[in-house]
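Only one protein chain is missing from this complex, and each of the others stays in its spot.
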Amino acid sequence: MKEEIIIAGFGGQGVLSMGKILAYSGLMDGKEVTWMPAYGPEQRGGTANVTVIVSDEKISSPILSTYDIAIILNQPSLEKFESKVKPGGILIYDGYGIINPPTRKDIGVYCIDAMDEATEMKNTKAFNMIVLGGLLKIKPMVAIESVLKGLKKTLPVRHHHLIPMNEQAIIRGGEIIRKQ
Amino acid sequence: MTKEEIISQGTLAYKKPTLLNDTQMHYCPGCSHGVVHKLVAEVIEEMGMEDKALGISPVGCAVFIYKYIDIDWEEAAHGRAPALATAMKRLWNDRLVFTYQGDGDLACIGTGETIHALNRGENITIIFINNAIYGMTGGQMAPTTLMGMKTSTSPFGRDAKLHGYPLHITEIAATLEGTAYVSRQSVESVAAIRKAKKAIRKAFDYSMAGKGSNLVEIVSTCNSGWKMSPEKANEWMKENMFDYYPKGDLKDIGAE
Partner (left out) sequence: MEKEVLLMKGNEAIALAAIRYGVDGYFGYPITPQSEILETLTLEKPWETTGMVVLQAESEVASINMVYGGAGTGKKVMTSSSSPGMSLMQEGVSYIAGAELPCLLVNVMRGGPGLGTIQPSQADYFQSVKGGGHGDYRVITLAPNSVQEMADFVKLGFDLAFKYRNPALILSDGVIGQMMEKIVLPEQVKRRTDEEVVKQCPWAATGHTKDRKPNWITSLELSPEEMEKNNIRFQEKYKEIEKNEVLYEEIQCEDADYLIVAFGSMARIGSKAIEIAREQGIKVGLLRPITLWPFPKDIISEYADKVKGMLSLEINAGQMVEDVRLTVNGRIPVEHFGRLGGIVPDPDKVVEALKAKIIQ
């Protein structure tokens, strides 16, 4: 098993932390992982992206030309990364930020209305966990228990009361993701 | 007759400190450095800190101070002595750490390191020799060169339009919250030498007591750089330097 993933969107959407949680969950499952952000001032307001690789084997390059999975959370990221999904790969996007949806037919395209759902849940912070839930429904590369274990490890104790909410968001993400 | 034999037959009225070794100093006759070196050595001895003193020498005339006072030394890059002292004191808290710097080293190229070390309240002492000139490189203008004073790079006299004004770094130091003791002294007379020694002792005591950072400026002569006889240089210093650089304690948290 080896999944090469790009997560891309606006800074502040939780792109980097979603990648981090995914990488941490992979670690909990005993897999090899890398997390490589496009770092810098882009974090604040501009576009942000992170490459996450989860693999059974040792990982060579943390920087890639093409991806198995692209998680796209805004229009500029879709334009940048749609063509870089490997044939037969997967593209997941949030319908909220996308005006011109993806057009490729040789990949699996999924839509998840995570922003709308987070608003409905009255918790915009749950947004990235809803997206993660959607991803894990399509590609269960790590166990949800590992995600929760990872959260417990990475979140400061004062935020542990948020874990049930995150679990709920992951489950909800799995329910609302749909094939385009 | 050997030195020891001469001493054994006489009555000891005065001796140089043991830490000051017999190496012939490279300083010009009449230079203030020799006197200040002696004071530093005496104070270290009187404190019993011979094996705990760490000195940092500058780039400038005093670069070779390590050859004359028998303690452990580090020789810094130009202006950086307070940075070295910062690390040395933080890593060896029970050591007496001090720098010995001239005006070009401390108040020009090393202004940043000086201000920041003092402002952090590093428990160190800076001995600052201010002779208003670059001695070692041959008498160029220093940040502390007086208005109108002729040097090899201000041959027509220091001109505010060209060179700006003499920098009162010791006054600046006194305004910093990190400083404990800031004093300006000189060594032009026996009375002045005694006062200067007391100031150095207080600064060293404060450093060891962890009270904060300490600066002792010694207004000094550079008769070679000033192109005067030693005696004339002493007079010139009294007449001209002390107006710009008035002597006395500028700050003493122990006295407040």
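Labels A and B are assigned to the chains in the order they are written; within every chain, residues are numbered from 1.
The rule is short, and it goes like this: contacts are C-beta pairs under 8 Å (C-beta built on N, C-alpha and C of every residue); 3 or more make two chains touch, one makes a residue touch a chain.
Just so it is clear, the structure is predicted and the values come from calculations on it, not from any experiment.
The chain that is not displayed touches the following shown chains in the complete assembly: A, B. Residue A:V33 is the one among A:V33, A:C111, A:L136 or A:I170 that touches the chain not shown.
Although one chain is not drawn, its touching partners on chain B can still be listed: residues 50-54, 56-57, 63, 66-67, 70-77, 80, 83-88, 90-92, 95, 112-113, 116. On the side of chain A, the interface with the absent chain consists of residues 20, 23-24, 27, 32-37, 39-41, 59-66, using the contact rule stated above.
In this text, only the chains that are shown with their structure count from here on.
Centre-to-centre separation of chain A and chain B, using mean CA positions: 63 Å.
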